[in-house]
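Only one protein chain is missing from this complex, and each of the others stays in its spot.
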Amino acid sequence: MEHHLLEVDGMRVSRREDLRLMTGAGKYASDWNLPDQLHAFFLRADRAHAKIVSVNVERALKHPGVVRIYTGADAVGAGYTRPLTMLTFKGKDGMQVRQPERPVLAHGRVRCVGEPVAMVVAESALIAQDASELIEVEYEELPVVIDPEAALAPGAPQLHDNVPGNLPFEFEAGDAAATEAAFAKAAHVTRLKLAVTRVAPSPMEPRACLAAYDPRDERYTVHVHVQGVNMMRKQLAAYMNMPEDKIRVMARDVGGAFGQRSLGYPEYCMQMLAAKEIGRPVKWVSTRSEGFATDSHGRANYVKGELALDAAGNFLGLRVDWIADMGAYLTPTGPVSHLRNPSTCLTGVYRIPALYGRWRTVLTNTNPIAAYRGAGRPDVAYVIERLVTQAAVDTGVDAAELRRRNFIPPEAFPYKTPTGSTYENADLPGLLDKALKLGDWQGFAGRRSASGKAGKLRGIGISTVIENTGAGLFPKDQIEMHVAADGTVTAYTVCHSQGQGHETSFAMIIAETLGIAFDRVRVRQGDEDHPLIGNHAGGSRSTVGAGSACHVTAKKLIEEGKALAALELGVEPSQMAYANGAFRTAESKRSITLADLAKAKKFVVTAEGSFSSTFPNGCHIAEVEIDPATGVTQIASYITVDDCGRVINHAIVEGQMHGGVAQGAGQVFGEEVVYDRATGQLLTGSFADYYMPRAGLVGEISMEEHPTPSKVSPLGVKGMGESGCTASLPALTTAALDALRPLGVQHLDMPLTPSKVWSAIVAAKAGR
Amino acid sequence: MTTVKINVNGKRHVHEVEDRTLLVNFLRDTLGLTGTHIGCDTSQCGACTVNVNGRAVKSCTMLAVQAQGAKVLTIEAMARKGKLHPIQQAFTECHGLQCGFCTPGMIMATAGLLEDNPDPSDDEIIHGLEGNLCRCTGYVNIVRAVKRAAELQRGAQ
Partner (left out) sequence: MYQFNYVKAKSLKEAGELLAAHPDAKLLAGGMTLLPTLKARLAQPTHLIDIGSLAGIKKITLKTKKLVIGAAVSHHAVAVSDEVKKAIPALARLAGLIGDPQVRNRGTLGGSVANNDPAADYPAAVLALNAKVVTARRRIKADDYFQGMFATALEPGEIVKSIEFPLPLRAAYAKFAHPASGYAMAGVFVAQVGKHVRVAVTGAGAGVFRWSAAEKALRKNMSPAALDKLTVDATDLNEDMHASREYRANLVKVMAQRAVAQLAGQ
């Protein structure tokens, strides 16, 4: 692969951040240290549902090196019991969310394995852990419910007194009656019950936090991984009932996030409290095993989907009955993203006249669910695309042809969907044509037959998907831009890269807008001395939001520069022209540079923009080969054609696609968080038990672009960080099922492990 | 407690450590070499990979006292005087890193792989990276980077 390299400090690199990250000079959350710091260890619940009868810390307190031990009583005493909720809208029949309390240390009751019960603060992390074993917790076991459907059933164990039926929120979208009518006149209805399994996002950096308190200005400083400092601060302040300006969140490099690192976790609040009360900074570094139990999980949606078609194969209606497992408590992002994103995109890329969905969030004795790369978008795309491919099988129509027949036509954009969102634009037939050619859809039969001769089952799968990306929680995205006396331009943003390379792509945007060299631009993320309003990096919104704001701010810099330059040169601003870092008068040949202006006077500009959702879309085609002897599935080929608008940095976009497809492939072929149904014990508690994609799972991916312009952003970009996940779940699953269908296998839920696939083959053969 | 003498990146270090101190904690906490990362506690992820006496090892699964008298190389020693190591050069050229957390371990594992096999095939690279996890890249560009690194090291270009 060849792509454009940048020159930084005399070295040729893909991205500016690569230099420090490759040389060991990155600074991640656990790399922060402060003088005199103490270390925390969290004693965690070893059972899934139990009354806490007593917590005795006396022996542990006597352990040498222990400074203090906190329990649930301290958390409740401090009032840290109610996390932020973003469920501020009304649900079905006007329902308001029933928000369960969650003391930052469990008080009175534990509701999932891993929940923190006590925090030991000591002179070293090992001492804190040693002492934690001396804490005596007496529990009284309560019945456990792990399965979300079972949790909704009458008589199920109840997790929270204020959440009857374990149902904190029910939501609906679309038109139930119209959809009912559409189904009534259907010639064919395809029905599937699908599990979008619970997975562990697993960024490679384990969680870590260092909290300090300065009594002089009564402010906390928290070093923690973020997706944006504002999102973190907002949650911590809400949990701790304090104004946001009491908290400074400081982060540099973030070792992956995928939604999981946007949360203000309970542990951080306890560390902050301890730092204030003890008067010394408190550091905590999670292990991976703790992470599997307590870092938010993703997906866990269980959906009954129905698609109604007329005799000609036109879609008439789509209906979903959606159960969203939330775990034992509601996170700020989990319920919102698993309701809002699927309802926004419930029609997929298709013109479906009638839509209806009902969503029930449900509490179970499991670790809480939050956003994970796509946050409901891959889930709904999976449901729709599985239904469409199944309908194609049921009605004997080619899967690509059925899609084409029902696409929202190019001339229908902007397209208002029956659930009330407006897709900006797309060229779906063009996208499909390109993909069918790139994937040689027509030539599949030959490849299948060749695989068959080698004893392998070959299948092909396709997905055509669209998703909403770009809109954010905060009302606008601000950028602050400084020009230094040497002409260097520095932009400050609160949108924090977790690997997406903002320091490179934002700098490219600014360099292009200003017409100056890339190496004259610097981007600083989440700098505590430059507080700004703006969104975190999540929901594929970085380039749409902060990236566009970089462009807007650079434009403003030029306009303000023209005024300053005009003053310097004694002309009217309207006579000034700007190009490539210099202002010139229209008539004379006099000029003044950005650097000159900055030398004369501090030159700082702040600007902002409000950017709504963009709708990237794409078509992915996967082929797989299954070894019937072992059930092992190999991805034989994978092609993508995506419309993410204008691409700023091709290498970064390709990299995002690779990563998203691999995460999708991981979920399809092996990843799953498993709890013991009877006890609620976590069975996938480490990388020794939880399948992670390794090198070789996804080979080369052939990619093409099919952009349609977006006017949401002046850059014409569409957010694409999650597209790979969204499109790959259905493409890969339908490919595997296509391989198995000739044997009589109709349906399997992910993960398609070798054991499961082999068993299905055996069962299908026996059934014939 | 035991006094360990370990040569790290060409410099001799003498420290008294608890016997239960892991090599990775010695590097990170005692010496402040935070380029070596800890990504798991069960020896799967390889983020902590360093070179001990010429071989790639997981420094989270070795005691500091076991490295008594050893020569240890970490990611901090790979680039010299503003010049990237060929493996680093290849990783950036191929966009083989995103968040960068697994990258030091990936680079140290690649160094070990290429030491044993200067011209690996794709399958050999995949087998050689079994001990390293990455969540961002899907490994597509990492495999490319290792191939490119092999080329650069062989002086093909």
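So that you can tell them apart, the chains are marked A and B in the order they are listed, and the count of residues begins at 1 in each.
The rule is simple: a residue touches a chain if its C-beta (ideal position, glycine included) is under 8 Å from a C-beta of that chain, and two chains touch if they have at least 3 such contacts.
Values in this document were obtained by computation on a predicted structure and should not be read as measured data.
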Among A:Gly298, A:Gly670 or A:Gly724, the residue in touch with the chain that has been omitted: A:Gly670
Which of A:Asn56, A:Asn241, A:Ser588 or A:Ser755 contacts the chain that the document leaves out: A:Ser755
Chain not shown, touching residues in subunit A: 126, 130, 133, 289, 629-631, 670, 672, 674, 683-684, 687-692, 753-755, 758-759, 762
On subunit B, residues whose C-beta touches the chain left out of the figure: 2, 18-20, 22, 41-44, 46, 49, 55-58, 60-63, 65-66, 68, 109, 112-113, 116, 128, 130-132
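Simple rule for what comes next: only the chains that are shown with their structure count from here on.
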For subunit A paired with subunit B, centre-to-centre distance based on mean C-alpha positions, whole Å: 29
Subunit B-facing residues of subunit A, complex: 1, 3, 5, 9-15, 17-19, 21-28, 30-31, 126, 202-206, 253-258, 285, 287-289, 498-501, 651-652, 654-655, 658-663, 665, 686-688, 692-701
Residues of subunit B touching subunit A in the complex: 18, 20, 33-42, 44-45, 47, 74-76, 78-79, 82-84, 88-89, 91-95, 97-104, 107, 122-123, 125-126, 129-130, 132-144
